[in-house]
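Excluded from the complex is one protein chain; the other protein chains are retained at their positions.
Let's look at subunit A:
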């Protein structure tokens, strides 16, 4: 603030032009500048308008400052992501120290990314729903249902493309049902998607008769998504990256994304601004369902199966990733990048525990602690800002 104020004060004050005390600091405040000239010879002319000019400058400099760095929110966002990146780096260092031979290997890193891909795609959809002020508990179950539906003998007989299409349609369709119940049926998102979680899991069990359905010969194209590598990475990682990129663009560069923030941040204001809040909510859940469909294709590729047990508790991992990433559970605020970083932190932790041969129970405890610490840190940085 003093930098913006100092030079201007000198322009204004005749004291600056006069041979004044050279010992006076260059960045003196205007109050000092207009106070001392009484020795210089113009005592009365300057003083009356000095305080308002100072006030004006102060306001202006405050207003100008954030503009230079693209707004305080953007800056804050970067800082927050910085914290997540730092956490990730820290975990990598722990990995390098404890398992120098196996952690930094190409196969382990590919493994981490492949693992992250399935939940990652779901996390993108979940980020939209949560920013839009809702929650989707049914994601894991929808992924299971889509994987089962796409791998029934009947569907498989149409070939791999129809299987993929089937998974996407089942996911999006079930998401639409969620959205319809919530927006037009006025059900609480928690309840509507909880019902969907239970029902979809049950339907998946019935369809598969609780058996794991293998991908048949002739449909290996789907499996090849995980076995074919481009530049050392399996195709499914690229699919994950694509979903993240499309999600980012949709959220940050389109009217749909902007309205998602509005609907989640203040639904009444959104409605009174002429946004069709119900239709928007419906679309958010459909989007989340579609992401589950994509995730179903990825898990089919990774496991070569469709099963009603796929994706158990994925909803919790996805929600946790979104929260660690800094998205408010009350809606209206959040980022895709944050969610993905949150997810990677989770995946790397899992990986570290496995590499070090530690108990999975300890792993769960660690994850729980991380959620708490992340949220506490975010709240502190939020409070220090306002």
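Here, contacts are C-beta pairs under 8 Å (C-beta built on N, C-alpha and C of every residue); 3 or more make two chains touch, one makes a residue touch a chain; residues count from 1.
Going forward, contacts and distances are computed from a predicted model.
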Checklist entry - Name the chain not shown, per its UniProt record: "Sugar ABC transporter ATP-binding protein", "Phosphatidate cytidylyltransferase", "Putative membrane protein YhdT" or "Cytochrome c domain-containing protein"? => result "Sugar ABC transporter ATP-binding protein"
Item to check | Touch with the omitted chain, as defined above, among A:105, A:227 or A:254 | outcome: A:254
Checklist entry - Looking at A:144, A:262, A:282 or A:295, which residue reaches the missing chain? => result A:262
Next on the checklist: Using the document's definition of touch, tell me which of A:272, A:329 or A:364 contacts the absent chain.
Outcome noted: A:272
Item to check | Touching residues on subunit A - with respect to the absent chain | outcome: 59-60, 62-64, 66-67, 70-74, 253-256, 258-259, 261-262, 265-266, 268-276, 332-333
